[in-house]
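One structure is given below, encoded as structure tokens.
Omission of a single protein chain aside, the complex is shown with its protein chains in their original locations.
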Amino acid sequence: MIYAGIDAGSRSIKAVLFDTDRAQVLVSGLADQGVEQERLASELFEKLLTEAGLERLQISGVAATGYGRNAIRFADTTITEITCHARGVHRLAPDARTVIEIGGQDSKVIALEDGGRVRDFAMNDRCAAGTGRFLEMVASRLDMDWQKLAEVARQSKKPALISNMCVVFAETEIIGLLAEGKPLPDVVAGVQNAIATRVAALAGRFISPPVYFTGGVALQPGMARALEEVLSCPVRVTPQPQFTGALGAALLAGKSFKATPVLHQPGGW
Amino acid sequence: MRVFLTSPWIPEEWIRAHGLEPRGIWSAEEFRRGALPLSAGLCAFAEAAVRFAGAQTDSAVIFTTSCDQLRRGFDAATLHGQRRAFLFNLPATQTPVAKQIYRADLERLGQFLLELGGSAPRPEILRREMLQADEARRRLHEAAPVPAENQVPLALVGGPLSAVDRNLFNAIATAGGCVALNATESGERSLCPAFDLNACGDPFDALVTGYFENIVDVFQRPNTRLYSWLKPRLLSRRARGIVLWHFTGCDLWRAEAQTLREVFNLPVLLLEADETAGISPRDVNRLQAFVETLK
Partner (left out) sequence: MNAAPRKLNLSAWDDRYEQLRRNSLREPAYGGPLRRHVEREKDFRLEQLHFDNSSAALRLWNFLLTENERLRQARASGEKIVGAMKDLGTVPVMAYSLPGVRAFYPDGAWWTPCLMECSDNLLQQAEAMGIDASFCPVRAMLPAFENGEHFPKPDLLVCSTGAVCDDFSAIAQRLEHLGHSIFWWEMPRRRPPVSGETACELPGNLSAPKIQVDCVRMELQRVGKALGELAGKKLDETLLADGIRVANRVRHLLAELRQTVYAAPAAPLPALEMLVAEMLAIHFCSDRKETVAVLEELLAEAQSRVRQNQFVVGADAARIFWVNPVADLRAMNLLEDFGGRICGTDFMFTHALDLIPENLPPLEALARAALADPMVGPTADRAARIVRECRAVRAGAVVISRIPGASHCAREGEIIREIVRQQLDIPTIEFEIPPVCDALLPTLGSRLQALMEMLKAKTQN
């Protein structure tokens, strides 16, 4: 049977079609988020169906998650992103005990039990300081692609200390540091550290290894290392981290499906 | 062994009389170094004290009840079995009962110091430590800065200044000001007058009275003593403005800003210390603007 998971995040919509009989993802996709969330989600869903050579009637269930989940009226069920990311990460990494998810506008730390059940969680969805929004702002200010930020940060010898709790005022601080002659790599590395520090504050004593990092921000190289330094433990990035929410939603849509270990094949997650 | 104090109102003489070395936590070089992962609502000073206590293997940290953050910081520090931490009940009122509480806790602190390996304090040792501390405080009083003609005299009022915040004085000087009165917790405000050792047979009584009756702090209720202490000094030092130094999340100091303005009819600049140590470019900017308006 085939199930669909749609993660209507604040910055982008992700979708996954999962075949429970073959225990694999058939196809996944992503689209920019906008005001007409349901239309955008529906278009993405249709696109994936076409790619997979399927009709809507062949989909046994659709689950929506994420910030905009309640707007997806064609979903059969809505599930919070906490439960979905936990499920998705557990599918990809059954040994995970802590999941850190940093999205465009929020961040979460989820503690898992054996079997991938959520034991506890903490969320920051009121302050941009520990989210992807901070990186976006920095990239925009420096007029570079946000993926390039990671390459720049890698060259840092001594990350700058960004003092501000507010992303808006941190922007002023970053300009000030560059004007003072602080090397760009140090400033960018400082931003990564500031985000990692915020997330560490959210995590408190939550952290229990193995720690997995997921969400869109996990795509940025260097962020995992910044987290490792602040948390003082290894942090692994899940494969396809921007899709773990949608994957989890698809898995939960087919509630009877039991998790099996992932076969590590190129593109096969 | 070192005993780090989070408040100047715990007599260092008492620690010395037990053969141990007292230090203000704010003066420890490693205190508040580097960025702190700080959850919303937590005071950076209290959080740093908790982490500092957690990192000590052969020193102790004395917390006080002067604020919620430190009280609960102590709870956090001892949650995982930290035994080298003590919570001293610093009373807020100035009644006979409050003095009794202060005295009893000083005695209880003494028990703790013995458990740390300190030696039972002999009255003559205590007396000697008190006289030496009196002399040290007298010399510190004499060293109070005198502003140059072209510098704007300011009063620095508020919570403790750590070693990492010392460049605040440079920042004020660069802006054209001078700290004519350091009324922070780690400044002049915590210099008690000389003990009256002749009035009390037992130096311990003089110690209790000398400290308790001269606590000048924002947490007191009422905190009229703070204002009584500030008034003549602001006048005699000709302070033209007040820089209110406090940690983000410190309600006790922040709430006094408006009262300070009203009582002393002086402009007040709020400077907040957060989880990042040192003075930020933002603070420097504020200081420059403040001094400019006072010139």
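Letters A and B mark the chains in the order given here, with residues in each chain numbered from 1 onward.
Just so we're on the same page, contacts are C-beta pairs under 8 Å (C-beta built on N, C-alpha and C of every residue); 3 or more make two chains touch, one makes a residue touch a chain.
None of these values were measured; they are calculated from a predicted model.
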Among B:Gln111, B:Gln132, B:Ser228 or B:Thr293, which residue is in contact with the omitted chain in the full complex?
B:Gln111
Contact residue for the chain not shown (choose from A:Glu43, A:Asp76, A:Asp95 or A:Asp120):
A:Asp120
The listed residue (B:Arg71, B:Arg137, B:Arg233 or B:Arg282) that touches the chain absent from the view is B:Arg71
Which candidate, B:Phe31, B:Phe219 or B:Trp245, sits in contact with the chain we can't see?
B:Phe219
Out of B:Ser119, B:Ser236, B:Thr259 or B:Thr293, which is the one that touches the chain we can't see?
B:Thr259
Listed in rising order, the chain A residues that touch the chain left out are 67, 79-83, 115, 117-123, 125-126, 204-205
In the full complex, which bits of chain B touch the chain not displayed? Write them out.
39-42, 46, 65, 67-69, 71-73, 75-76, 79, 87, 89, 91-93, 95, 97-98, 100-101, 104, 108, 111, 219, 221-223, 249-252, 254-259, 262-263
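Assume only the chains that are shown with their structure count from here on.
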When the C-alpha atoms of chain A and chain B are each averaged to a single point, how far apart are the two points in Å?
44
As the complex stands, chain B meets chain A at residues 34-40, 274-276, 280-282
Residues of chain A that touch chain B when the two form their complex:
127, 161-165, 169, 172-173, 176, 193-194, 197-198, 200-202, 204, 230
